[in-house]
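For reference, the structure discussed in these notes is given below.
Missing here: one protein chain of the complex. Every other protein chain is in place.
Per-chain residue numbering starts at 1, and chain names A and B are given in the order in which the chains are listed.
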Amino acid sequence: MAVETSRRAFLAVAGLLGLAACGSDTGRGGSAKGTIQQWYHAYGEDGVQDAVRRYAAQYPGAEVEVQWNPGDYDSKIVTALQNSGVPDVFEAQVKVDWVRQNRVVPLDDLLGDARGDFVQTLLESQTVDGRLYGIPQSIDTQVLFYRPSLLAKAGLTPPATVDELLEAAERLNADGVRGLFAGNDGGVAVLTGPLLWSAGLDFLDADGTGPGFDDPRAATVFGKLRDLHTGGGLLLGSPTDWSDPGAFVEGRVAMQWTGLWNLPKITEAHGDDVGVVAFPALDGSGTASVPVGAYSAMVNARSADVEAAKAFVKWLWVDKTDHQAEFATKFGTHLPARASLAGATEGTVKQVARFVVDSGRIASPARWPDRANTALSDAVSRIAREGAEPAGELRAAVGTARSEIARLGK
Amino acid sequence: MTRRSALAFWLFVGPFAVGLLLFTVVPIGWSAYLSFFDARNTVTPSEFVGLANYIDTLTDRAFLDSLGTFTVFAALVVPTTVLLSLGLALLVDKVRVARAFVRSVFFLPFACSYVVASLVWKMSLFSGLDSGVANTVLGWFGGDPQAWIGTVDPPLYWVVLTTARLWLQLGFFMILFLAALQRIPRHLYEAAAVDGATPGWQTFRHVTLPGLRGALVAVVALNLINAYQAFDEFYNILGDARGYPPFARPPLVYLYYTSLGSGGQDLGRGSAGAVVLALVIALATLLSGRLFRRRA
Partner (left out) sequence: MSRVLRSVVLVMALVLFALPFVMLLRTALSGGWSVFADLFTDSDVPFARSLVNSSLVAVAQTVGQVVLCSLAGYGLARVPYRHAGKVLGVVVATLMVPTAVTFVPSFVVVSSLGWLSDFRGLIIPGLFSALNVFLFRQYFLDFPGELEEAGRLDGLSRWGVFWRIVAPNSAPFLAAIAVISFIGSWNQLLWPLIIAQDSSTWTVQVALSSLLTDQNPKVALLFAGAAVSIVPIVLVFVVLQRHLVRGVTETGLTG
């Protein structure tokens, strides 16, 4: 029977030799002595991988092996941290769970005099219970790119409210050009934060002990996302996702929500015909916003040599300011994580730097649990993509979020 | 004599039996144990939580949805597979020239992986671009291009998932049917002709179909089992670097993300889910056995 089953039955009969070893939760030992394994997610910008491999090769203290991880990096890190001493050093955003379970080690002692130089909100976002667990590598932010010429032709001004954004998306939808691209899921993943902030809400409440969207305005604002979906101005089914400028560069959309890092490619394609705005406010009680994220360098508590791993992190992300500056600015546009590296920026970058200062919001707070995030984004997806009733969906998400956040304790 | 025979038996069966015992029984037992603990990020938990993981699982909408997804998927895939693979077998059975070649073309996709099929389906055949194959064909008939994978309302992604699986597995089931067809004795057809059955539907209904009974049962059963295990094409077509959307999550995808995904490794809840799925299977087997016996 069943070749087809044989293909799948593989696991149905899977098991293990060597019962004796069962019960030990040691996982795999660490890297070979003297080598440090460092993991990155797959940056889309050309040249990043070569650069980080070059930095690793230059490190005098130890052999450093860089692994590039395309695909679902966040899941991979979670699994790896649970089960092994590899990687020793990796980039991620700090999670309270990791700290509580002693998966990562505090890095406060690496900063020294440089502490004051780092953007403070970034450091705070990587701090749990007063200790710092990740060294910010650079600032990532996302903005709404638009083509001024197309807006002018349609008699529109850059959207200053959510309603104007909806109207623009619909009216710019003409001649085979779609109005807006915000990812193949129609903005569920990347616009959830900005939509909350636009209504004066947030993932967490003010003191971080409960969900920050237990409010009827959440239903209103995610209802707007549903309107955006039914309005017909949204591009879906692009071969690349929101983080790639492809759709905007190739002229398939008039507006795209994407990372600032794509600025060079976008400018190359459209020259002066490029404008940026922060995500607009819903109304007077909300604010315009840009999400601020930062992968930061962290050290695996199970690393075979934690001190060696920390020394490497200090070398690369605290001491080697030239590498940090190159990493942040040379491959696509990021903002440096340190004031002293900001240098003289101009034009669009300067404008976005202002957005970050004025209206930057932490995209992924350490106290915001994964399961709460899944519950919220599932709810938003059902509301926006399937037309589910917002209030009921959000009530369920609030419930899950509340118990998950409570689980973290103070 | 018996003792030597026992020794010989275990000489042959022993290595495999040890593996099967350790490799299936131990993990299942361990999993059952974990399902009563708070086993987030650990396989050696210490906090006993009683039935909390089961309550959590059974009240988790995503879990119930995953059973719904399996049901829809099975309802789409099983009948189409049976009809189309039988149709192909009947067609190929009548082919006189280049028969081996024809059979190979239909059978070859079976050698391909779900990953490769997912790739072609996602980025070429059902790409959301106007230049995607499906959209080009739609264009010929004046239809608007569709975002096949991104559209939830109506759920166009089912077209993508179902056709991918059909392409991969039809050839295999066609071979099963071909073998069964060739085993139907010639003289039955001759007898039917003598009895006045017209070639075509009547002969098919009264000779061919009864002869295929065993194959039909096998194809339906295998298909159902495979649909229950669906993972690869769902994961590759709908999943992305940010995770997986809240729709079209079959049981295995649900368990994957619960136990190992970025949602945190909750092995307690994942194990409870696995146990519930095992009970569902056991129940289904029992019920179908009952039904079958009543029929027989």
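By our rule, contacts are C-beta pairs under 8 Å (C-beta built on N, C-alpha and C of every residue); 3 or more make two chains touch, one makes a residue touch a chain.
Small disclaimer: the values here were computed from a predicted structure and weren't measured.
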| remark: Per the whole complex, from B:36, B:73, B:148 or B:172 the residue touching the absent chain is B:172
| Which one touches the absent chain: B:57, B:81, B:118 or B:135? | B:118
| If you put the missing chain back, which residues of chain B would it touch? | 2, 5-6, 8-13, 15-17, 19-20, 23-24, 26-28, 30-31, 34, 43-44, 88, 91-92, 94-95, 102-125, 133, 167, 171-172, 175-180, 183, 200, 213-215, 217-218, 225, 228-229, 231-232, 235-236, 239-242, 251-252, 255-256, 259-260, 267, 270-271, 274-275, 277-278, 281, 285
| note | Residue positions on chain A contacting the omitted chain are 1-3, 5-18, 21-29, 37, 42, 44, 49-50, 53, 67-72, 76, 79-80, 82-84, 86, 239-241, 243-244, 246
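The working rule: only the chains that are shown with their structure count from here on.
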| note | Per the touch rule, the chain B residues reaching chain A in their complex are 18-27, 30, 40-44, 61-62, 110, 123, 127-130, 146-153, 169, 172, 218, 222, 225-226, 229, 239-243, 245-247, 257, 260-266
| query | In their complex, what parts of chain A are in touch with chain B? | reply | 1-5, 8, 12-19, 22-23, 25, 41, 70-75, 77-79, 81-82, 97, 101, 103, 176, 184-186, 188-189, 236-239, 241, 369-371, 374, 377-378, 381-382, 385-387, 396
